[in-house]
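Note that this complex is displayed minus one protein chain, with the remaining chains in position.
As written, the chains take the letters A and B, and residue 1 is the first residue of each chain.
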Amino acid sequence: MQKLFTRGALLGLSLAIAAPAVAHAASGDKYAIVFKNTGNPYGDRQMGGFKAGIEEQGFQAILRAPDQPTAEAQIQILEQLISQKVKAICIVGNDRDALQPVLTKAKKQGIKVFSLDSGVNPASRLTHVNQADSEKIGRTLVEAAYDMAGGSGEIAILSATSQATNQNLWIEFMKKELAKPKFANLKLVKIAYGDDLRDKSVSEAEGLLQSYPNLKVIIAPTTVGIAAAGKVLTDKGLGGKVFLTGLGLPSEMATYIENGVCPYMFLWNPIDVGYLGAYVATALTSGKITGAVGQKFKAGRLGEYTITKAPDGGTEVLLGPPFKFDKSNIADWKAVY
Amino acid sequence: MERTIAIDRPWSWRSFFLQWEWLLVLIFVAVHVVNSVLSPDYLTVDTFLETPMSFLDKAFLVLPMTMVIILGNIDISVGSIVALSAVVMAVAFHAGLPMPLAMLLCLLVASACGLVNGLLMTSFKELSSVIVTLATMIIFRGIAYVILEDQASGQFPIWYSALGWESFGGVPIILIAFAACAVLFTLLLHKTSFGRRIYGMGNNLTASRYSGVRTDSIILIVSTLTGLMAGVTALFLTSRMGSTRPNVAQGYELEVIAMVVLGGVSTSGGKGRMAGPLLAVFIIGFLNYGLGLVNIPAQVLLIILGLLLVLSVLVLKVRFRERAVRGSGSLPVEKVAARGPEDAAQ
Partner (left out) sequence: MRGAPLSERFRELGLLAFIVLLCAAFQVRNHNFLTLGNLGDLLTNTAILSILSVGMMMVILTRGIDLSIGSTIALAGMVSSLTVSAHRGIHPLVSIAEGVLVGTLVGALNGLLIARFAVLPIIATLGLMNVVRGATYLISGGAWVSAYQMSDGFKAIATGRFLGVRHPILIALVINLAFVYFIEHTRTGRQIYAVGSNPEAADVSGIPRRRIVALVYTLMGALAGLGGVIWAAKFASAQSDTAVGFELSVIAATVLGGVSIAGGSGKPSGLVLGTILLGILNNALPLIKVSPFWQQAIQGGVILAAVLTNVLVKRNNQLFALRTRAI
């Protein structure tokens, strides 16, 4: 009786899974994108753009993401994709180096591997799709802080996790920019890590305000961190005294841009980033490009792109300059992403 | 837990096959059936040999964790021990220590962490294993962060990646290693007096102590073994990733505990067999893999695994009660008694 019950339950479960999967049995070349984790609207938009680009070219797109932002989980997903014999893998890495062995295995089996947004090391990839020039991001953010601080004062950075590739790259360029004579009166007092956790980012932001009462600007180049800082500054009524800028989602930051706590911030269109990735994938597979510097390819509605040298020794494709969000345009964008 | 003595139970084919482990075999087969329906080229020798490489790293932890849970304890610091020992190994290697010695150091550090757990538990018996391992979980990983901060450490010798990626005679090295450890632990648990004492302690710690069993030594040994196996996990995981960081192996403890519990080992202690968790490891591993092959989203997978865990235990309960009522007499006292410590533990 019990065996029957178990068998019945398992059968029901397997049918529930099998039905949609079998119904979806599509044909055609498969291209995969692996994001950092699920439940992230920014990532969803990026993967959506990738899907649109792939399907526009007549192929099948696979969108995967682990439920925890760890490298171990991404390795498992990559193994599954290798078994499915996909044509190309676009990876948004949770770790710069930890994916190297599994990506090398993919490459050995003829799968084209490239990274997007959060990169992996040059040995693991053919090229990297970068949303904007990392150095330019650093420069733009420092200029913004300079502008908001009125030329001099204390500033702080609220980052995500201490190992996020893109975060560290931008911070590195910010520090380089701050070393220039123009910014001699801007003092970077602390780099805090909110781990992209809402509650920790709030604690860190409050800690910054408590420890540095003369703080003028907080730069938060992470969507969770900037929104958390925005909330803290709003709740404490510090709008106008302490300013906020960085990289944030328009939907998350709409309230804080409208109330003035964040005069302006930057980001780019993740849909376009994914879309560009889709064309990089097919260009690599068709042999049009191999990922070397100077090669050109066409990316659908975005036009023509050239591969350039990346700061980490590999190559990259840049989407374009970062986009500025402020009071004048936030209303248009907040519902988009 | 059954109050009837094993020798009194009448043996029958029916009672033999109604054991939890056979149910797990059934589920194991069902998983492969479902997977092959979903993916046409699933049933190959390669699948069965190669797939385990991706999930066997945490399987090493299942072996000592089974003993820990049979003892009636729990250990949630294993993930942190993996991280700390991996980090120490990487740093030592880059400081000049030859790789084989660095690997040995990894095992030593991990065992030492396990020993620390054991010493805390035996010196402060008022503290439950939950709170001790909760504290050490945070401390060990914290030390890993102090050592390596936000860096990754990699660039190991080429041969090191063979551990997690290569095969020997067609069989993956990690599978060979796991099989060897599994045999050792099974023998240890089921064929030695050490193992019998673990069951005894899980059933009734005080009675064991008064019967002359060296409970403190046993706890120390089991804790150290747990640490050692965490070190083994660290060796294979680092080989799989080619590098390590302080934040690796997060969440491993709950996954391992889920595998042990799915394997029919009761967390109230004193009951369960090694075969169960071993099967559970492969069930969960292949289920994950098979569903991933058809790109089931991560959140659906979460729900499925959660349901599997709860359903399997419900079935265990239902079937267990029935067997207890049938197997023993018709005395109502027997029926109440046969409900066992799990109920009493509410």
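The rule is short, and it goes like this: contacts are C-beta pairs under 8 Å (C-beta built on N, C-alpha and C of every residue); 3 or more make two chains touch, one makes a residue touch a chain.
Predicted model only: the values in this text are computed from it and were never measured.
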(request) Please pick, from A:Thr38, A:Gln57, A:Gln84 or A:Thr308, the residue that touches the omitted chain in the full complex. (result) A:Thr38
(request) Could you tell me which of B:Met137, B:Ala152 or B:Val248 touches the chain that is not displayed? (result) B:Met137
(request) Just name the one of B:Val29, B:Leu43, B:Ala162 or B:Leu254 that touches the chain not displayed here. (result) B:Leu254
(request) Go through subunit B and note every residue touching the omitted chain. (result) 124, 126-128, 130-131, 134-143, 145-146, 149-150, 254, 257-258, 261, 266-268, 299-300, 302-303, 305-310, 313-314, 317, 339, 342-346
(message) Please output the residues of subunit A touching the missing chain, sorted low to high.
(response) 37-41, 44, 67-68, 162, 192-193, 198-199, 202-204, 206-208, 210-211, 213, 227-228, 230-231, 235, 249, 251-252, 254-256, 258, 334
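Basically, only the chains that are shown with their structure count from here on.
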(request) Measure off the straight-line distance from the CA centroid of subunit A to the CA centroid of subunit B, and report it in whole Å. (result) 35
(message) Looking at the complex, which residues from subunit B come into contact with subunit A?
(response) 18, 23, 26-27, 30, 33-34, 37-38, 47, 51, 54-55, 149-152, 154, 161, 164-165, 237, 239-245, 247-251, 288-289, 291-302, 304, 307, 311, 315, 318-319, 322
(message) For a test of understanding, state which residues of subunit A touch subunit B in their complex under the given definition.
(response) 1-3, 5-7, 9-10, 13-14, 17-18, 21-22, 38-39, 62-68, 70-72, 75-77, 79-80, 83-84, 95-102, 105, 161-163, 168
